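With one protein chain withheld, the remaining protein chains of the complex are depicted in position.
The first chain written gets the first letter, and so on, giving A and B; residue counts start at 1 in each chain.
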Amino acid sequence: MRAEYGKILVRFFKNSLIREMTFRGHFIVNVASEIGWVAMMLIFIKVIFANTPDVRGWTESQYLFLMGTHMLVTSIFEAFFFGNCWRISELVRTGHLDFVLVRPANTQFLLSLERINYPALANVPVGLGLCGYSLLEIGQAVSAGQVSLFALLIVASVAILYALLFTFAIMSVWLIRQTGVDHLWFYAVSLARYPAEIYRHFAGGTLWFVLVFVFPVLMVSNLPANVMVRAFEPTMVAYILVVAVVLVYLSTRVCHIALSWYRSASS
Amino acid sequence: MAAISVRQLKKVYKVHQKGQGLTGSIKSLFRRQYKHVQAVDGVSFEVEEGEMVGFLGPNGAGKTTTLKILSGLIYPTEGEVQVLGFIPSRRDNAYRRQFALLMGQKNQLWWDLPAVESFRLHKEIYSIEDAKFERVQGELTELLDVRDLLHQPVRELSLGERMKMELIAALLHSPSILFLDEPTIGLDVVAQTSIRKCLREYNERRKVTILLTSHYMQDIESLCERVLVINDGKLIHDGLLADILDRLAGYKVLTLRFQNGRMPEELTQRADVVEVRPPQVTLRLPKSTAAKEASRLLARYDISDLSVEDPPIEEVIAQMFRARDGMAESVVRTRDLS
Partner (left out) sequence: MKKYWVVFRIALSERLVYRADFFISTFLRFIPIITTILLWKAIFDGSGKAQVGGLAYSQMVSYYLLVMVVRAFGSMPRLATGISTDIRDGELRKYLLQPIDYLTYLVTLRIAHKLVYIVMAAGPYSIVFWLCRDYMPGWPSGVNAVLSVVTLVLALCLGFGINALIGLMGFWFLEVASFIHVFMTAQYFLSGHMFPLGLLPDGVQQWVLLLPFAYETYYPTMIMLQRLETGEALRVIAVQFVWVCVLFVAGRVAWNRGLRRYAAFGG
């Protein structure tokens, strides 16, 4: 008998929602905070483009689109996976991982999706709004193909971030005290926020290379935005899709090894 | 076939030895020092379907480790383990549907949600049918008398109420085997009794096999006929609880109550006095001579009441662990930990 993952997922969604309802104030303040953050970023963009016509080839409207895309990617990740990845080291430390391991369902699935952070989703419409506004400003028609590729790349980006963070988090089986998942996420977000081209001119492009091919966080917001408002680079698109699949697969392998180790080493 | 069969089970795990101070921690970064700890050392036993078996032993004796191996949480180092024909460490979903694990010190229910929502999650994870879910949940809430608390967030429940909810969560999918690790720890007497009652009824009704560890002898006394006593990773007794007394307690406890509260001096001075609480004296007598000595005392003194009892089981067990070498148990050997 297979566990019915769809039904489990629906129950995760419901329980998280019920939990959210018990902290009503929390939701409103969170949304307010996110909107405040967007306002600040918009002011920053205004400041930037008051001084320069473009940032490494990105015009103000294109930059706005990049920002919207970045919000989409990060808020989807934060809503579904961030809290769960963050919780893993806690589960290991307290021994509550045992409860997850005895359940008759895939452990990685249970670990990755149990808690949904709904307030983070408030940024999805804001991000979409920014993208839409920017497209209007650019005044360029987008094809259905472009939009579906954009959606696919958003999924791939979230998958890449998930695989990296989850892999890092499950390693807490080996190293209980470590620089937290929250730090790694903070660094990933700060690196991916701006146009990737700014790294091209630094240290002979070494950093750019590292952030594209070694710790591939640079393309997560840039590439979907590129496809919509700048150039379509087929090789990069193919590369990112492959990276997403490979990294997710690797995360399942690392999870498997980590849990086996946990079960032979813990008392 | 036995529901649980364990043969020559061993579990050794490595503990990383941290160096002392700064130089020590740097050294241990490069050359890790490990200590091997033998948590379970050649344990064999079988449990029949529907049996309730208690696990006794001091902290660190290997009780929890054995339960964790049986539930597939950790791999055995050596030996064979079979539960209901499954090998637990393979963690088949089919096996994981068959048992439940309850740990008194940890909770699996969502802290901020009413317990019923966690139950519904279990329903999906264990693919329990609607009708069956409603029926079992109804039965259990009735049995434990927590129907009114189902819709209250778990964090607002008392420890005892929370434990009852944990128990319901564990039983929802009607497991055939229950592993209970300290299920009543820290609970008040009323809650303890009610959880015991539930377990007993449930065992009778469903013929569920229960393996239980507890610090409270009352849990074991009221639930289990058979006990496994484990110490330092070794099984030192497997049999009826009553047999422990016969086999291991070589003495009886004799309590004398004197007429008019006058207690003979020479009696209170005896070497085998356990307690003097006028007008009562308690003596500890060798089993073989207890009856003779009792009648001798009765004839000699002005005694209003006399009782001969077995010693309290806690004491026997504690004594057994304290003096395990002296008990001349062939299976007990001191172990080299290094």
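Before moving on, here are some points about what is shown:
The criterion applied here is as follows: contacts are C-beta pairs under 8 Å (C-beta built on N, C-alpha and C of every residue); 3 or more make two chains touch, one makes a residue touch a chain.
A quick note: this is a predicted structure, and the numbers were derived from the prediction, not measured.
Taking the complete complex into account, A:Val29 is the one of A:Val10, A:Val29, A:Val147 or A:Val246 that touches the chain left out. For the chain missing from the display, the contacting residue among A:Arg115, A:Arg193 or A:Arg230 is A:Arg193, taking the whole complex into account. The chain not displayed touches subunit A at residues 23, 25-26, 29-30, 32-33, 36-37, 40, 43-44, 46-48, 50-56, 177, 179, 183, 186-187, 190-191, 193-195, 197-199, 201-202, 207.
We adopt the following convention: only the chains that are shown with their structure count from here on.
Per-chain Cα centroids separate subunit A from subunit B by 46 Å.
Taken together, the subunit B residues at the contact with subunit A in this complex read 13-14, 37, 39, 64-65, 68, 71-75, 89, 91, 93-94, 96-97, 99-101, 103, 106, 108, 110, 112-114, 117-118, 120-121, 123-127, 153. If you check the complex, the residues on subunit A that touch subunit B are 1-4, 7-8, 10-12, 14-15, 18-19, 22-23, 94-96, 98-99, 101-105, 110, 260, 263-267.
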